[in-house]
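Structure first, then comments.
Removed from the display is one protein chain of the complex; every other protein chain stays in position.
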Amino acid sequence: MATPVLNKTSAAASATQTTTLAKSLNLGLRAAMEADPKVLIMGEDVGKLGGVFRITDGLQKDFGEHRVLDTPLAESGIIGTAVGLAIRGFRPVCEIQFDGFIFPAFDQIVSQVAKLHYRSQGKVKLPMVIRVPFGGGIGAVEHHSESPESYFAHTAGLRVVSCSNAVDAYWMIQQAIRCDDPVLFFEPKRRYYEKGQLDVDAEPYPLFASRVLRRGDAATLVAYGPMVKTCLDAAAAAAEDGTSLEVIDLRTLSPLDLDPVFESVRRTGRLVVVSEAPRESSLSGEIAARVQQECFYSLEAPVLRVTGFDTPYPPSKLEEEFLPDLDRVLHAVDRSLAW
Amino acid sequence: MATPVLNKTSAAASATQTTTLAKSLNLGLRAAMEADPKVLIMGEDVGKLGGVFRITDGLQKDFGEHRVLDTPLAESGIIGTAVGLAIRGFRPVCEIQFDGFIFPAFDQIVSQVAKLHYRSQGKVKLPMVIRVPFGGGIGAVEHHSESPESYFAHTAGLRVVSCSNAVDAYWMIQQAIRCDDPVLFFEPKRRYYEKGQLDVDAEPYPLFASRVLRRGDAATLVAYGPMVKTCLDAAAAAAEDGTSLEVIDLRTLSPLDLDPVFESVRRTGRLVVVSEAPRESSLSGEIAARVQQECFYSLEAPVLRVTGFDTPYPPSKLEEEFLPDLDRVLHAVDRSLAW
Amino acid sequence: MSSPEQWTHPEPGAAPAATAAAPTAEQVIAGLRATSEGGAELVQLLTPEGERVENPEFDRYVADVTAEDLRGLYRDMVLVRRADREANALQRQGQLGIWVPLLGQEAAQIGAGRAMRPQDMAFPSYREHGVAWCRGVRPEELLGIFRGTDNGSWDPIANRFHLYTIVIGNQVLNAAGYAMGQRFDGKVGDDDGEATMVFFGDGATSQGDVHEGFVWASVYDAPLVFFCQNNQWAISEPTERQTRLPLYQRARGYGFPGVRVDGNDVLATLAVSRWALDECRHGNGPVLIEAYTYRMDAHTTTDDPTRYRLSDELEAWKLKDPIERVRVNLIRHEHADQAFFDSIQAESDQLAAELREFCVNMPDPPPDRMFRNVYAEPSPQVDAQRDEFMEYLAGFSGGAH
Partner (left out) sequence: MSSPEQWTHPEPGAAPAATAAAPTAEQVIAGLRATSEGGAELVQLLTPEGERVENPEFDRYVADVTAEDLRGLYRDMVLVRRADREANALQRQGQLGIWVPLLGQEAAQIGAGRAMRPQDMAFPSYREHGVAWCRGVRPEELLGIFRGTDNGSWDPIANRFHLYTIVIGNQVLNAAGYAMGQRFDGKVGDDDGEATMVFFGDGATSQGDVHEGFVWASVYDAPLVFFCQNNQWAISEPTERQTRLPLYQRARGYGFPGVRVDGNDVLATLAVSRWALDECRHGNGPVLIEAYTYRMDAHTTTDDPTRYRLSDELEAWKLKDPIERVRVNLIRHEHADQAFFDSIQAESDQLAAELREFCVNMPDPPPDRMFRNVYAEPSPQVDAQRDEFMEYLAGFSGGAH
C-alpha cells in the first residue's frame, strides 16, 4: 500500500529495472558524473576497489583518476581539500568509509563546510556531498555501526538527508550533488541490498521533502534511513491485527519537513518516532518537541520514541537487542494506543 | 527568593568571601591540585599567561611546569594525550581555549574518551575533565561564541555539566575532577565576572543534580549556564507584574536530572526551556520531548523553547538579537500563559 | 641515525624539554639562535643595517627589482603598518571589538603578497592584513570582522584572497584542495601557470590539518606554497613548545623543499616567494617557506605580552625592523629623497584618516542579516524563524530593542 506518488512513479514507468539500494547509488553517481564534468569522487579506496561497499564500483575505470580520487588516509584531509576544490568550482562527492570515521573531519565540517556560504554572505558557494554509510545491523566491529546524523542536523548551514530505498537512492544522490549547499548524505548500509523497481525516466520526488509511504489512521510512525523498512514491516504486521498505521519517511533530516507529520498526527492523534541513534539530545527528540507544540490539542497520547540506548554501540552480538525492531515498535504503538 | 539549599549554604557560612565565577574556578582548580598530586592542567596558554581568561592564573607558578602544561597548539593532541595520561593514572584537566576550538578534538572525545571505560568493561577508568568556556555575549569574533553542548549530551559515555554562578563554579569543578568518568565542563564565559558569596566550608550541592533556584507557580523556566541569569532576571521582572515563575538550573546536561523539572511542571502546568544553542536536534528539544511524555496530563500549554536560531552564530553586532534575552523569555511565558 | 637533526637531540639523562623548569642546553642554544640571526640557513638579501648582501641562489629572482620597485615595497610596508596602527587605536577607542596587529610582519607579508601574480590564489589566516593589501583588499574591508558587522566584506573569488580563517590550520587543507583544483584544471606546468599560497603561523604547524595539507599537497603535487610566518610566539607560547627543529625543516619528512627566509627582509621574502611560486606554477610544488620574523605587538588587543615575554626581546628585534632597513638602503643609494619619504608619510596619514572615517561611520547590520545566506538554496525553516523573529521585533513599538 505505497503512496500515490510511488504508484505514479511505477505507473509512469517506461523501462523499470530491479536494482538494489547500493546499485542505485552507483547508477546515480554515474549519471551525475556524466551530467557534469565538475563532479569528482574522493575518498579512501573508492578507486580500483570501488569502495568497501562497491558504491563507486567501476567509476574510476570509466572516468579516470582525475575524477575518482583514492585519497590519503585522513578524513579531515578529504573534507578539507574538498572544500578547496568546491571553492575552485568542482562538485566533490566525498565518501566517508564508515559512520564512525567521520569524526576526524568534524572540525572541517562544522567550522568550514557549514559556515562558508554564510561567512562570505553568499559570495562563495560550497556544493559538496559527504556520503556516509551509517547505522548498525551488519555484525561489524566497533565504530562501524554509528548513527551520527543528529550531530549534523544540529549544525546550521548543513543539509542532511537519508535515503531508505533503492528508488530514492538513485534520485536523492543526484539531487544532493546538484544542490548548491553542502549535503550530508546518510546511506542505510544494512539496507544496501534491499531491492526496488527503478524507473530512470520517472519524475523524481523532491529532495527536501518527507513522504508518506503508507496511509493509516490509528497511529503515525516516523522514521528515516534503515528504520523505515522496520516501520513498514511493523505496519504490515499491525494491519494483520487490524491496526492501521501511517508510516512517514522523513528523508530530509535538516531542514526538517514536518508538515506531513503534523497533518498526519492531527488525524491519528498518536506518534511514535523510530531511530537507531541514542536518544539524548537527538533528532527524535526534536521531532517530539515540534509535534507536541504544533499538535498540542490533537495528541491523544504523548509522542513516544523507540531509539537506540544511551550507551556506546554494543558488540555486534548484542546489536539485535540494541536496535529498534518490529516488536519494539509495535510495543510502543500499543503503549500509545493504550494511553 | 533563593532555594532553601542556597540559604542553608549561606547560613552554614563560617567565612564567606565574594568571588567572581572566574575566580571561583581558579580557587577550585587550586584546591583540586592541592588535594591530589595526580591532577594536571593542560592546554594552550594555561601556564605563564594563566589562560586567556586567567582561569589558571598562578597555578603553573605554584605547581610547576610538570603539573600545568602549556601544550602544542592542537586540540586533538591535548585530548588524545590526556587520555594516555589518564590511563597512566593522572587526572588531566584540559582547557579548550574557546568553544569553537573543541571540534579538532571531537574524534578523540567521541571515539576514545566516551568509550574507553565501556570498551574495557570497566578495566580502564578515564577520569578527565575538559573545560570549555562557551556561549556568546562578549562581542567576540567568529568561533568564539559557540554553544556545542548538545553534541556532547548526545554522546553516551560522557558526562556534561555547566555551572551558572560563582558558588557552583567552585564546587562543581572540584566534583568534576573527582569524578571517575570523563566530564565536559561548560563555563558560561559571559558570566565569568558575575559575583557570588562563596563559603568554602559549606556542604556542596551534588554535581549531577539540577536545582530549583527560584520558586514560582505560574510557569517554569529551565535553563543552564549563561541563560540561568537571564531567566532569574526575567522571573524578577515578571514578579513585579505579579507573575511568579519557577526557575530551574539544570546544572547537569548529561545525564539529565529532570525529576525536579517534572515535579515543577506538574505544579505549574507550563514550561519554557531557554538555551543559546541553535534549536534543531538540541538539548532543549530533548527536555521538551521528555516533559511532554512525563507530564502529558499536567501540561496546560505545549513546552515552548527560547533558543538561538538555526543559523551560524552571527557577527557580534547581531548577537544581542541572536541571544535569548529577558524580553524573549517573557514573550514566551506570555504565549504559554495565553495558550 | 646520524641524521642532521641529532644536534637538537637531548643528551641521555638531560632534563625533559618541556617538563623541567630549567631549559635544556639545546633549548638555550635554540633560544639564542632564535633571537640572533635565525640560523645558518636563513636567506637574507638586506641586512638589518640596510646592506644588500649577495645570494647566488636567490639574487636572480629580484634582479629586475628597480629602485622604484623598492620604493614601492617601502610604501606598501609603511601604509599597511600605518593602517595597522590606526586600527589598533580604533580598538582602543572602542570603535573595534578587537584588533589583530601585524606590526613587525610587514616585510614577510608584502614580500609574499607582491610575489603573487593576479592569477594566483591566497588563503590567509587572520593576521594577513599586508597580504590583503597586495591582493587589492582595502583595509576598510577588513574592519567588519573586528567591529562585528560581518566576517570580511571583500569578494574572495574576485580578489583571489580567501576569507580570513580563525580556526588554526583549517585553511591549509582548503588551500591544498584549491591548488589541486588548479592542477586538475590544467593550469599548472608553464610560466603562466597558477599557484596558491597559504598563510599560517608557527603555532599552527602543530595542528593535524597542517600535516594533512603537507601530505595532500605532496602526494598530488599541488602548486601550493606553504607560507609559515614564524613570529616566535603562539600567543604566550614560544616556538620551542611546538617543535625541536627549525620549522622549515619539517618539509624534509615529506619530500618537498623547505626554506627559511628572513621575514623582516622584504627583498629576500619577495625573492624566495617568487622562486617558490615559480616552482609551483611549473609543477614542482609544493614548497614550504618559513618566514622568520617577530610579532612586535600583542597577540591581539586583548593580550598582555608582559605576562610571558621580556621587553628586551622586543628591543633586540626592533634593531631588525623590516621598514627601517629599506629606508636606510634607499637613502644610502640615494634612491629616495626627503620629498619621497614625506609624500609616503602624507599618504599614510591620508589612508589612516580615511580608515578612521570609514570605521566610525560603519552602520550596524540589520537584524534580518542574521538569517540571510545560511543556505544558497531556500530554507523554509530559517525563513520561518526569520519571519517569527521580525514579527516579534515589530511588536516593540519602534523602541526597546
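Each chain carries a letter (A, B and C) given by its place in the written order, and its residues are counted from 1.
The criterion applied here is as follows: a residue touches a chain if its C-beta (ideal position, glycine included) is under 8 Å from a C-beta of that chain, and two chains touch if they have at least 3 such contacts.
None of the values given here were measured: they were computed from a predicted structure.
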item	value
Sole residue of A:E142, A:D199, A:D217 or A:E263 that reaches the chain not shown, by the stated touch rule	A:E142
Selected from C:N55, C:Q95, C:N159 or C:N284 as touching the chain missing from the view	C:N284
Among A:T71, A:T230 or A:S282, the residue in touch with the chain that has been omitted	A:T71
Absent-chain interface as seen on subunit C, which is shown	1, 3-6, 8-14, 16-19, 57, 180, 183-184, 189, 206-212, 215, 218-221, 240-245, 249-259, 282-284
Where the missing chain touches subunit B, by residue	40, 66, 71-72, 74, 76-77, 79-90, 104, 107-108, 111-112, 116-127, 156-157, 159, 179-181, 255-257
Residues of subunit A in contact with the chain not shown	44-45, 47-50, 52, 64-66, 69-74, 76-77, 100-101, 103-104, 139-144, 280, 309-312, 314-319, 321-322, 327-328, 331
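Everything that follows uses one rule, which is that only the chains that are shown with their structure count from here on.
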item	value
Chain whose averaged C-alpha position falls nearest the assembly-wide average	B
Whole-Å separation of chain centres (CA-atom averages), subunit A against subunit B	32
Interchain centroid distance [CA atoms averaged], subunit B/subunit C, Å	36
Subunit A: positions in contact with at least two other chains	104, 107, 111, 118-119, 156-157, 255-256
In subunit C, residues with contacts to at least two other chains	150-151, 167, 208-209, 374, 381-382
